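Below you'll find the structure, written out as structure tokens, and then a few comments.
Taken from a larger complex, these chains appear in their original positions, while the remainder are omitted.
Chains here go by letter, A and B, matching the order in which they are written, and residues are numbered from 1 within each.
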Amino acid sequence: MSATSNEFFVGIKPIKYNPQASVDDLLVFKQYNQDEIILGKPMHEWLRFAVCYWHTFRGIGADMFGASTFDRPWDQSGNEMLIAKDRLRAAFEFFTKLGVKYFTFHDRDIAPEGETIEQTEKNLDEVIQLAKELQKQTGIKCLWGTANLFANPRYMNGAATNPDAHVFAYAAAQVKKAMEVTHELGGENYVFWGGREGYMSLLNTDVRKELDHLAAFLRMAVEHKKKIGFKGQLLIEPKPKEPTKHQYDYDAQTVMGFLNYYGLNKDFKLNIEPNHTTMAGHAYEHDVEMCSRYGMLGSIDSNTGDSSLGWDTDQFPMNLRDCAFVMKTVIAQGGLAPGGLNFDCKVRRESTNLQDMFIAHIGAMDCFALALRKMARLFDDKKYGILVQQRYASYNETDIGKKIEAGVATFEELHAFIKKNGEPAKTSGEQEKFEVIFNRYLD
Amino acid sequence: MSATSNEFFVGIKPIKYNPQASVDDLLVFKQYNQDEIILGKPMHEWLRFAVCYWHTFRGIGADMFGASTFDRPWDQSGNEMLIAKDRLRAAFEFFTKLGVKYFTFHDRDIAPEGETIEQTEKNLDEVIQLAKELQKQTGIKCLWGTANLFANPRYMNGAATNPDAHVFAYAAAQVKKAMEVTHELGGENYVFWGGREGYMSLLNTDVRKELDHLAAFLRMAVEHKKKIGFKGQLLIEPKPKEPTKHQYDYDAQTVMGFLNYYGLNKDFKLNIEPNHTTMAGHAYEHDVEMCSRYGMLGSIDSNTGDSSLGWDTDQFPMNLRDCAFVMKTVIAQGGLAPGGLNFDCKVRRESTNLQDMFIAHIGAMDCFALALRKMARLFDDKKYGILVQQRYASYNETDIGKKIEAGVATFEELHAFIKKNGEPAKTSGEQEKFEVIFNRYLD
């Protein structure tokens, strides 16, 4: 297979919706029906799925204990730039056959780094031109771009938090260009994931200095965004650890705290990856909910980890319950646009068939589609939402509650209230009741 | 409410099956239809649910940070023995209204400890007589009994593994009686959970000596079982930690290894609690599957933990996916009898309504019933099982595979085979395909 060929996924036809398909008819959606209207919008607008370029087109099936297992038809020609272009064509074929409307990318996975920054930028520009053509042909859009500031050895001690100002400068130069090409592709967001912004050992690290530098870096990004007229949303993606022992962007609340402290909260939202959330010791849906409630949920890297493993497995989300929790929050905030559900997932190293790429994405899309249907029913029904509100009714309905809510109560007044009114009534939290009701919407 | 009263759960009627019940009609089964035939047996035979006495009737809603929150109508009379009997009557009312056929108990939660061992045994005998009467009246059976060898301060440094032989002797005296009363109630199994059989610190512990003593203790139990003519299955319940830092019965494989080493493997099977399995770092279903495949799965404490918490939360199992994994193994081994699915679960400390006890059990029973239905379909269909078998076909179908399977191959012969035949073909593990198919049976 090569650049001159027309097709990389030979024998695979565009994936169709067929709710009656048999259990082992795998190249079919049983749940995802993109134009079906759910709560007033087509499914695809609620779900805004994106395929990620790095795992799906640059993943080679290697891990820390083993070499590449994948043998992809687009990685065959000898020349790096030709391969880059073949790969891009294969990717657009994949996006199209799968029926997703978005993709996401790192600068370095879409085009190879050159000997010099000039050569690197030239390579990038050349591939970006092809991407624009393919976008025009297919209608596929860019959900977000980002810069890979972690793979090159120069970043081993951090990028914006590197002890060496020269490395900081290199990272700045790279992000500048990455923002520009994302803008060029019509990217709807731009993501910062602090791959090596963290520490390996507190013994050799000045954490405060490094965090101050990180803030300085992000301020420059905000400025540059304005300068180039990029209107996309800037996003930060939290992760607690890996590759470093401690990543500065630990979890949603740590990042929101950082943004507030350094005055960056108006300029950024968050891109939440549930596998990172669980690595931080939280429930799968915690960060999604937590930042949504503060108006800070921008986008989601919809994957899953494995709760018995301590590293980032980036698996395809196949658990209806988890996806339902996410969709509950997404529906509650009225959708994710301009963000989306990016599949930051990789097929297992052992899943070496080309078909496995399709099956994995289809399984995840069906899982989210079913979660959307189920949660739409929960919202439609209103019963569940009312039950939650009723728990807090005293803050709307009693004098003392209203004063607390308004911020005008004092300890003395509340003390007097208790002297007069004594013990509160005991009220069951009814957790199991909420679980059973939630399950009934899922069944 | 007291011993003279006829009803403790006033206003709650026997729980019925009604698949059309509305989402918030909670005192109803929507899935559990006890006499419905599934794969040739009624649901209740597959599921063999048991209510546990300790959490459900002795739980007081206390935790390490707070006092009791529960206010139960059967705990009102002043006298300990009267309360014990009221509580037992309440329990049988609960079992009956809920529609489970089994209960499980610790010696010390069914009757209070006295000043002396004689008094303690007298208390126990008195309550056991009432239990027998209530069993006769209701038809409720005893799935298993066990001795509480962890709550009394005398066991703080262990029971059978205590550094003091006098404590070992006390534990033996207690288990002797607990086995006898379990036998008297027609218990179908007897369980050993090594509550404090473990260490808090290696610095003050001789682990080998303690494990030798544990084995000696279990041998005496086997002997005593024969002596009294008890035909029930002896079971060991693994747990990795809590209350001790390290429990000797860490997980299924550790226990199976211990039983083999000390020659006890014919006399014991395992009672697996998934919350313990996940605390040991395994997937929810791991221990269930692992000991089933070695013919050692005797019974299940069907509860769940919380994957983001590091302690035993003993929550009601409400996750269809988890329950389906368990039922897959249970169906594969043809059922659990004489074991069952014991709800070693407690309503949350905040769930203070009497009704919460019913709702929690109903939710868990419905979850397992639905899991049974879904997995029955998977077995009925055969497609899934065949896909797994096909992965191992070479061991049945090729010469070299058959020799390996028969244990007659040698390194030299296999070396020669490779010299002749070279590299094996690459075969995808297709994990995502298996996940999607499994999901389709769940949807």
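Note that in this section a residue touches a chain if its C-beta (ideal position, glycine included) is under 8 Å from a C-beta of that chain, and two chains touch if they have at least 3 such contacts.
Quantities reported herein were computed from a predicted structural model and do not represent experimental measurements.
The full homomeric assembly consists of 4 copies of the same chain, 2 of which are present in the displayed coordinates.
Quick note on the criterion: only the chains that are shown with their structure count from here on.
Rotation angle for the C-alpha superposition of chain A on chain B: 180 degrees, rounded in steps of 5. In whole angstrom, the spacing between the mean C-alpha positions of chain A and chain B is 39.
Every residue of chain B that touches chain A in the complex is listed here, in rising order: 23-24, 26, 30-31, 69, 71, 278, 281-283, 306-308, 316, 318-321, 347-348, 350-353, 356, 359-360, 362-363, 366-367, 370, 381, 383, 426-433, 435-437, 439-443.
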